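All protein chains but one are shown at their positions in the complex.
On to subunit A.
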Amino acid sequence: MTVSRESFFGPLDDVSGDAGYTEHPQRVGFFTDTSVCIGCKACEVACKEWNLLPDDGFDLLGMSFDNTGELSANSWRHVAFIEQPAPARESSPAREAAPAREADAVDLGLPSFDLPGAGTGEETRTDFRWLMSSDVCKHCTHAGCLDVCPTGALFRTEFGTVVVQEDICNGCGYCVSGCPYGVIDRREGDGRAWKCTMCYDRLGDGLEPACAKACPTDSIQFGPLDELRERARQRVETLHERGITEARLYGEDPNDGVGGDGAFFLLLDEPEVYGLPPDPVVPTRDAGSMWSRAGVAAAAFAAAAVSVFFGRSRR
């Protein structure tokens, strides 16, 4: 194990190795493909149950079907619901599959085998779409929370994930402000910081995390990160071929501000629409320059403190 600049910023091939593991399994992660998320929240529930997380209270947020609101100390998966005006697509898959029929057909509202609206032609459809996305801790290559933790409670696992040790954490709260995604938080009444562990206990037994296991559409995919990245690239290509040009990956790039995420996403709009920062950067990137500025300030402070004792008295 050698500590270099790559340990704190930029692409890093072997995160566990860099953290000091000599032999370790492959780095694993999540690929959350939001294009197939149906917003069922099975991931939220499975996570709560497996990890025995306290409830967040009965809180209706009044903005969408999302009443979780955000990731928190007690919600380690969060399904975002975005209700969006969207112009009808030039060539949508639905249209190819079900060409518009005669517009004068009378809709009796009976159940049918066709897609809703397919029978009337798309000019009568409302310009509306739902985006759904299950958010989670990103398990960054360069994790802001992990870098700033002063007790060693946060650590890098052999799987390349980032986990809090609850028997060590003293609730200093530094990780909460260190995370550029706003993921980790302190639990009220408990005083310690909590976040997704990628089901560290299940991984140790060769199981996949509870959320991925429960996901009925495989929107949440778990596996070795390299495989997931490849699969994600192919998925984006497929979607682009089908005319869904707004499909893009978020967090898969090892050259981004956090060295790439262990949990990355396929999104259908800009990240901020999902409550994700467009270009997060680990604060540690600037650690060197910050300390050198502080050094200059400290030197000036010392010089001032010495110099005030010299010179002629003015009194």
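The rule is simple: contacts are C-beta pairs under 8 Å (C-beta built on N, C-alpha and C of every residue); 3 or more make two chains touch, one makes a residue touch a chain; residues count from 1.
One rule holds in what follows: contacts and distances are computed from a predicted model.
Peer 1: One chain isn't displayed here; going by UniProt, is it "ATP synthase subunit E", "Putrescine ABC transporter permease PotI", "Polysulfide reductase NrfD" or "Cytochrome bo(3) ubiquinol oxidase subunit 4"?
Peer 2: Its record in UniProt gives the absent chain the protein name "Polysulfide reductase NrfD".
Peer 1: For the chain left out of this view, which of A:Leu12, A:Val163 or A:Ile184 touches it?
Peer 2: A:Ile184
Peer 1: One chain is left out of this view; which of A:Cys149, A:Val162 or A:Leu268 touches it in the full complex?
Peer 2: If we include the chain that is not displayed, A:Cys149 is the one touching it.
Peer 1: Which subunit A residues touch the hidden chain?
Peer 2: That gives, for subunit A, the contact residues 8, 63-64, 69-70, 80, 82-87, 144, 147-153, 168-174, 176-186, 190-193, 255-257, 270, 272-281, 283-287, 289-291, 293-302, 304-309, 313-315.
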